[in-house]
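Just one protein chain is left out here, and the rest sit where they should.
Up next, chain A:
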């Protein structure tokens, strides 16, 4: 505490001088910034930005026009492992978008029941069926090893990326 005493003895005259100089500018205020941008997309000049149904509805429509991407019981009152579940979901999403590189056309939906994790997504038919089967097995095997519980992939495929486009803005 000694160093504090030193500091205060040095600082106090300075602070007092400041106060005496400009009493009116001691407190700064600014307007409240209520800007919310996440999950909302801007209209382009050419109106050619493709949006899926998920992207077309901003986050405040969750539960009204669109539903949640993670389904689990961790967010109930007094439920267990809320943080671990959230981190695991982020990891699963990253792993799948990386493993199925440039193939995932939708959000990745993670549903948990008991110790089972079911992952659903819409995949482009850009690779042949053999590679797809390999990737499914690879993803399931690795994820179930990391999560220590059975993981099932329930993918739907589309012929073209444009199949999931809901509108252009």
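In this section, a contact is a pair of C-beta atoms (placed from the backbone, for glycine too) under 8 Å apart; a residue touches a chain by one contact, two chains touch by 3 or more; residues count from 1.
Note that contacts and distances are computed from a predicted model.
Student: Match the chain absent from this complex view to the correct UniProt protein name in "28S ribosomal protein S35, mitochondrial", "Ras-related protein Rab-25", "Translation initiation factor eIF2B subunit alpha" or "Ribonuclease H2 subunit C".
Tutor: "28S ribosomal protein S35, mitochondrial"
Student: Among A:51, A:147 or A:169, single out the residue that touches the unshown chain.
Tutor: A:147
Student: Just one of A:71, A:138 or A:168 touches the chain that is missing; which is it?
Tutor: That would be A:71, which touches the missing chain.
Student: Spell out the interface residues on chain A facing the chain that's missing from view.
Tutor: Chain A touches the chain not shown through residues 52-54, 57, 61, 64-69, 71-74, 76, 78-81, 85, 105-107, 109, 111-115, 118, 120, 122, 125, 128-129, 147-149, 154, 156-159, 163-164, 166.
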